[in-house]
Every structure is written in C-alpha cells, then in structure tokens.
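Structure, as structure tokens:
As you look at this complex, bear in mind that one protein chain is not there, while each of the others sits in place.
Chain naming follows the written order as A and B, and within any one chain the residues start at number 1.
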Amino acid sequence: MKTEQITIILSTLFLSVTLLLTVRPVFALDVEALVRQVEQQYMGASSRSLTIMQVKTSHWERTLEMEAWSLDRDYFLVRITEPAKERDVATLKRYREVWNYLPKVDRVIKVPPSMMGGSWMGSHITNDDLVKANHIEKEYDLRLIEETETYFLVECLPKNDAAVVWGKIVYRINKTPQVPEQVDYYDEEMVRVREIHFDDVQQVGDRIVPMRLTVLPMEKPDEQTILQYRELVFDIPIDETYFSLRNLEKP
Amino acid sequence: MDLVRLAWKNVWRNRRRTIITLTAVAFSIMLVQALHNLSFGVYAGMVDSGVRAGTGHIAVYRNNYLESRDENLHFRVGSLIDDISQIDGIEQVLPRLYIPALAQSSRESRGVMLIGVDPDRERQVNPFLKKLPEDGMIRASDSRDAVIGVRLLDELQIRLGQKFVVTAQNEDGTLHSELLRVRGVVSSGMKDIDGSLILIGRGRAALLTGNSGSVHELAVILTNAGLESEVHRQIAAKLPQDQDILAVSWEEAMPNLANAIKLDYASQKFIFMIILLIVAIGVINTLLMSVMERMREFGVILALGSKPMTLRCMIMLEAVILGLLAAAIGTVLGSLATWYLVAVGIDLADFVPETLEFGGVVFDPIMRADWDPVWMFRIVVYVVCLTLIAAAYPAIKAGRTTPVEGMRHH
Partner (left out) sequence: MLMTLAFRNLWRNRRRTLLTLSAMVVSAALLILALGVFSGMFRDMLASATEQYYGHLVLARAEYHERRDLFAHLDEEVASRYISAEDTEIIGISPRLRSFGLISLAETSQPVEVLGIIPEREKRVTSLQNKLIAGDYPSDAVSNGALIGQGLARKLKVRTGDEMVFVTQAADGSIGNDLLLVTGIFATGDSRHDNNLVLAPLRWVQKIMVLPGRIHEVAMTLADPMLAAQSADRINAQLPDDVEILDWGDLLPEMREVIAAYDVSRMIIVSILYMATGLGILNTFFMSVMERTREFGILMAQGMRPWTIRGLVLLETCILGCIALAIGLTCGAVMTLYMKLIGIDLAEYITPVTYAGGTILPRLHAVFEAGNFYVPAGMLLLVSLVAGFLPANRAARLDPVQAVREV
C-alpha cells in the first residue's frame, strides 16, 4: 500500500511530464530536468504511517489498525496494533523477500515464493502486490486516451513480453489537485477484474495525497478492502538497518 | 528302445483315460502359458508407457536428486546429450529442468513445478503429449509457450491462448518472472497430471533461473527394454567422472511401477503353483490307477524274469511320455492362444474407461500378449518333472511287488 502510493504518485508525476511534453513541446527540456529531479526525490523517499484497513468478504468483516514504515520501494515494515488478538503481528519486506512475525507463537516465518500469490492479512491485496515494485513505465506503454477539464485518462498497455498478468491498466488522474482518482485493472480479454479508488485527498508536508484507497474485486461485488491513512509522514530519518528481522519481532 | 515302445503302447491301452488326462494337463498348460504371456505383454506395455511418461529406461542425475529433489542439484549438460545419443539402442535422450515456481493469472495464483524440456524430443516420446494437435506444442526451446494440464488451467482461471506469469527463485535468492502463454492443454484423465503439469521450453526455463545449459535430469528412452543393462554400462562410461553424476535404472527411479509388476507376478506365481498342483493331483491319480490295475500283469512280468528296475523305468517312461505329449499339445495350444492375444488381445474398454492408473502409469485398455518363450519352456519342464515325480510313487510300488503278490491282485 505504501509502496503503491508512492508508485502512483511518481507515475502521476511522470505522466504529467509526458503530457506536458506532448501538449506543450516548448517545455521539453525543462520537463526532462524535472523528471530527473523527481526520480532522485523518489529515491530518498521514506515514510511512516498509521493506517486502518477494513476488509469485507462474503464470509466475514474485519478491521485492522497498523503502523508502517517504508524506505524507497524496497523496504517495508508493518505492525498491527489493533485488534488485541493480532497485536504485534508484523510483516517485513526486504526487496523481494517477505517475513511474517507471529507474536502468539513468538516465531518468524519466511513466506516462500509459492505463497506470494496469497492475500496479505486476508485482504484483497496480495503478498505479491507488496513485493513487486510497480515499475509501470518499464513494463507498460503509457498513452493518454482522454482528457476532460477535470481529469486525464491514461491507458497502460503491457509491453511485448512484459511479465505482468494484466491486459490493461487505466488511470484516471485528477487535474487539480494532481492525484489519481481511480485505477482499473483488466485481464487479457479486457474484462475488468479489479478497481482501486482513491479519495480523501489531503496535504501532507509538501505533497498532496489521497488518504483512502478502496480495492474492489469485480467478480465478488460484496467484497472490498479499504485502506484509510490516519497519519502519514514523509522523509523520516530512517535507513535500511531499521528493516531487520530483530525489529520485526520487537515492538 | 523296446522299453520306450512298450511304454508308448501301455499309455494308449486305455485310450479314454489317457485322452482325458492329456486334455486336462494340456489345457492347464495352455491357460497358464497364455495368461503369463498376456501379463508379460501388458507389463511390457506399462513399462513402456511409464518410462516414456516418466524418467526413461535409464535416467541421469546428479547426486541424490532423485530422492531429495533439491533444485540445486543440476549439472551442465555440455555435449553429454549428443555423446549418449550415439550409443546403439537409444531412441531418444530427454533433457529436463525442474523449477518450483509461482504461476499467476489475473485472478488466481498457484504453486507449481515447471518442467523445462526440449520440445521436439519430448513431443516424439511423451505419451501425455500424444493427443495434442499439430500446433499445440511448444514451438522452440526459448519460446514463451507452455503446455498445461486441464485442471491447472481451470484453477488459474485462464484458457488456451491466454497469458500467465511465472516467478521463480534464482540460486542467489533473487526472484525472477517470465511471461508465458498457454499453447497446448493436456487432458490425461489423471487428476494428478491434469492438476500439476506445466511444460515449457528448456531455454525459457533457463532464463528464469539463470541456469542455461544445465539440467536436473536426462531421461534416456531405449528402442528395446531388454537393452537396458548393456546401455546402462555404456552411459555410465560416458559420464564425467569427477562430477557426482550417475545413471539410474527405471526400477530405481520409478519403484512404484517396478513393484506393482513384481507384486502382480508374485501373486500370479502363487496361483500358477496351485493350478499345477491341482493338475499334478490328477496326473498322480491317473498313473496310480493305471499301475494298480496292472498289478497282476506286473506280477507275471516279474515272474517271467524281468527286473524290478525295468518295471520302474517303464512306468517312469509312461509318465514322461504322458507329460511330454501333454506339454507338446499344451504348448501348441498355448502358442495359438498367445498368437491370438498378440494379434487381437482383450479389449477391456467395456469394463474400464480409457484412463486407468496402475503403478502410476496410464493403462492401455487393450490387453495384448507378448511372447515369453523362455518361460513357456520352463513351464514345460516343470510339468514334465511333475509327471516324473508323480510317477515315482506308483513306480516304486510296482517295483516292490513280488511276482506272487502281483498275480494275486485282482
């Protein structure tokens, strides 16, 4: 989630730059510099957040509260604070490896590659979503397909032989403020399989960020996962040593 | 050889009895031979399917890959495939790379075992691929084509022609993903296969793990299963000595199949023993009766100066003649039956639907026999020996009579 957020923001910025390039070529050079600067800015991005995740499936409903830290797209640590039954359950990601800590049995478990497709904490977000840094621009070709007064509609089609499961991803990006509103995921036959909605846009530090994400699986209409940020802080003083197995265990 | 002629005449003195006994014994021999040859043929067929669908008549592995299935136990194949292919009697050498991976579609994900193969070679040999249409097989070693079992296809919620992504772990622990497309679907009827089979080109598999030029297994298919021990030796000689690579026979690699056959043979042997015993009883009876009713005659012969030994020999000869005749007739009949079973066989299609597992292998619904002349001969030898043993008691009894006792016999 954290990773996605940053990715989306970055992609949005990147898209904006692309749009600027197509619409007003006279700024091309400035835009390139801008892009580079943005990339570097992203490289140093870290964050800390308090989130509430509400998951609704056809069999149960659950609400989790958690605290999370991230560094780039490669390091991520999340710890559950509520409900009491799952307090201190934690997940650590380092690059593409994932561990879970289970306080009840006081053990750390490494998630094997074959389980990566499984859902994270029972939500509609998978372990894999956590792990895969969405280098959208590397694996997809981006194209503006519609523009209105309020939003851009950007279509992302997978490049030849890109190792992605989607047939198409469509971003709807608000113009002012420049934040994503909705992302639609389609399978190869252009059937919409998943939607992610963004809202509750707020200013955090010097960025503008949607504070709520809703994941909707299209084929199970009564199911959803809602991620609501209660607190979000960028550029905290943290480095990769923080993301260790020891920290995974200790609150 | 007068004794032989005498024995022969004696045998035919009671035509009815001799014919009945001959029929009984010959018939039993025929049935036993035909049934054995049928099993022989069926097992040979099973072994053939089994090695083609599995690890070949002979398989080459590194260390104990066979038991541990440790992905790290792969070896560089270099020119080994070509070297081995040159050995006489080898039909095909199949290189294989096994990769545990995650397969993902837009809706589902599953842990799977990818098998990287050489498409052309595999197509010629693997029975699961027999039913694939012309364009239903992987096109090249590095293409993105995949052949998947139908149940797995359903579980991933994709269809023929659609894409999916596989992710596997390199030796250094990094994960790597590749895009694949379903080129062909295997529907064998066996839940295990249909739910887990994924074949991809070896080149593509190597890209996934960074292992190009390496394999986990070389499956060697022979033109004739009988050549196994000879070819095994030659293969072992060609393997690089320093690298811990060894050749393993199919009995070791697929113990289930080997044991299923052994178990069946064991129970068959038991039953055949019983059949032969039953037959032997009949023979003993016949011989005893024929001896008993001639006691008087024997008494006369002995009184006339014949030696007891001669008498015993004659009776033994009678038994041998009976045995050999029965064996001859039985073998002729058995051969006829075998010939029919080889040419036509027994079609089990009425009793059993097309897909049947036995020892982990697809069972051909038409049971065909195969010639096992060595065994057939052995049965003949057993029967003749049996008749000899059966004759022992009557012969001894005949020889022991004194002329006077004998003539007193009614």
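In this text, a residue touches a chain if its C-beta (ideal position, glycine included) is under 8 Å from a C-beta of that chain, and two chains touch if they have at least 3 such contacts.
Computed from a predicted structure; not experimentally measured.
For the chain missing from the display, the contacting residue among A:A45, A:A68 or A:M121 is A:M121, taking the whole complex into account. Touching the chain that is not shown, out of B:G89, B:G203 or B:G282: B:G282 (per the contact rule at the top). Screening A:A68, A:V111 or A:V215 against the full complex identifies A:V111 as the residue touching the chain left out. Of the candidate positions B:S28, B:N126, B:S177 or B:T338, contact with the hidden chain is made by B:S28. Within the entire complex, the positions of chain B that touch the omitted partner chain are 16-17, 20-21, 23-24, 27-28, 31-32, 35, 111, 190-191, 255-256, 259-260, 262-263, 266-267, 270-271, 274-275, 277-279, 281-282, 284-286, 288-289, 292-293, 348, 351-353, 355-360, 363. For chain A, the residues in touch with the chain missing from this view are 55, 57, 59-62, 85-86, 89, 100, 102, 104-105, 107, 109-112, 114-115, 119, 121-122.
To be clear about the criterion, only the chains that are shown with their structure count from here on.
Between the CA-based centres of chain A and chain B the separation comes to 59 Å, rounded to the whole angstrom. Considering their complex, residues 95-97, 113-118, 126, 128, 131, 161-167, 185-189, 193, 219 of chain A touch chain B.
Per the touch definition, chain B reaches chain A in the complex via residues 100-102, 104-111, 144, 162-165, 167-169, 173-175, 177-179.
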